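With one protein chain held back, the other chains of the complex are shown just where they sit.
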Amino acid sequence: MEKLFMTGNEAIAEAAVRAGCRYYFGYPITPQNEIPEYMVKRLPEVGGVFLQAESEIASIFMVYGAAGSGARVMTSSASPGISLKQEGISYIAAAELPCVIVNMMRGGPGLGGIQPSQSDYFQATKGGGHGDYHLFVLAPATVQEAADLCLEAFDIADRYRNPVMILGDGVLGQMMEPVSFQDRRPAADLPEKTWALTGTKGRAANVVKTLNLDPSVLEKHNLKLQEKYKRMAKEEVRVECYQVDDAEIVIAAYGTVARIAKTAIQALREKGIKAGLVRPITLYPFPYKTFADIAPKVRKILTVEMSLGQMVEDVRLAVGDKTEVCFFGRCGGIVPGYEEIVVEVEKLTAKVAR
Amino acid sequence: MSESKTQKKPKRARIAIDEHFCKGCGLCVDNCPQHIISISGTVATSGYYPAQCPDPENKCTGCTLCARICPDVAIEVFKAKKVDGGAH
Partner (left out) sequence: MNTEAQEMERIFERPRALRSATTHYCPGCGHGITHRLVAEVIDELGIRETIVGVAPVGCSVLMYNYFDIDMFEASHGRAPAIATGFKRARPDLPVFTYQGDGDLAAIGIAETIHAAARGEKFTTIFINNATYGMTGGQMAPTTLVGQKTATSPTGRNCETAGYPIKVCEMLATLDAPSYIARVSVSSAKHVLKAKQAISKAFQLQLKGFPYTFVEVLSPCPTDWHMTPQEAVEWLEENMFPQYPLGEVKAPKEGV
């Protein structure tokens, strides 16, 4: 397969086009501008449309409109912009419109900074907008994986009629790595989009809506959404376990931090410390079972994040009192070096030895 | 007295007010150039006092203005078919 040298942002954009995405609506924000800048050139080549909206709010509702036609559509942004999109994301989740949303996280809260961060984990996995809903959240760690997951994301969105978020950060978005693209057509067993708005010709009118004034109808709709989330949890959890079989200490990390953790694990093993990594690839649905299964076999789990402790709450939920869950995080745009992780693990193993 | 009392015109047109839809707003009453629509004194099943147009003097011209101002699409208008006089 042909290898190209691309940034994570560009790889995601190219993968989206190869997945059949023909409509992109966005608004400039660092560090994801390579996505719209790629799309504006690439989409016209395949008969698609790129449109720079007047705001993140408008762009997410353009996604709502295009997705309502049954088309494959995406938007991308970074943390403050994703906050602005939350209104539309809630409506898209409620209306069950498939689409892909990329968040290349930067430091927050507020305008924060433009350096990489993972502090939008709660927002991505627990809701973000109002109401009982969840995004399907994919967290790639390499440029190749970003491309592969983006190719799959559109199928997942169509299969579950649910918005899918690709959650990266400035490192992943702007780092260049070799990447190759699978030839991938939409899965053959995806449900037909009979709900799409196409004009009523030959059928009763369709309505894409989210208002349910009757509480019993709204409760029923919510229960239907929950059934979908349960189905996702059953069918779609993805996780990488790296050198965990003999590990005494397991690092829990996703995305960019997971890459750094792998380097730390090598260094730790050279020092005789048996460390491993559990890397959630789907942040929602979260691999609770993997952590629950591993917990009794390890002395400690160290969750490392570019935040002050968000995913660690899910790890603790999974593990309960089966083992101690510790945390190490940097934030504000500071990417932890592998040496820092080594030091943290050594501190824990020292305590273990005592 | 009106001429129709002495020389009643043939019915040229009529309207049908659907009491199910009429909310008795009275806009048709105000917009009827013939002043033949009024609000009924009897409550309809809708809970409103509907408009009525008995038109005993056959004044309705079928101008459709009542139907065009009606916010509830409660009025249908009928007009006498033109008799084919073989004019050409």
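Going in written order, the chains are labelled A and B, and every chain counts its residues from 1.
Keep this in mind: contacts are C-beta pairs under 8 Å (C-beta built on N, C-alpha and C of every residue); 3 or more make two chains touch, one makes a residue touch a chain.
Note that the coordinates shown come from a computational prediction; the quantities given were computed from them, not determined experimentally.
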{"item": "Contact residue for the chain not shown (choose from B:I37, B:C53 or B:C70)", "value": "B:C70"}
{"item": "Absent-chain interface as seen on chain B, which is shown", "value": "10-11, 13-14, 20-21, 23-27, 30-31, 46, 48, 58, 62, 64-73, 75-81"}
{"item": "Contacts of chain A with the absent chain, listed as residue ranges", "value": "22-23, 25, 49, 51, 53-55, 57-59, 61-69, 71, 73, 87-88, 91, 197-202, 205-211"}
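By definition in this document, only the chains that are shown with their structure count from here on.
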{"item": "Gap in Å, rounded to a whole number, between the CA centres of chain B and chain A", "value": "64"}
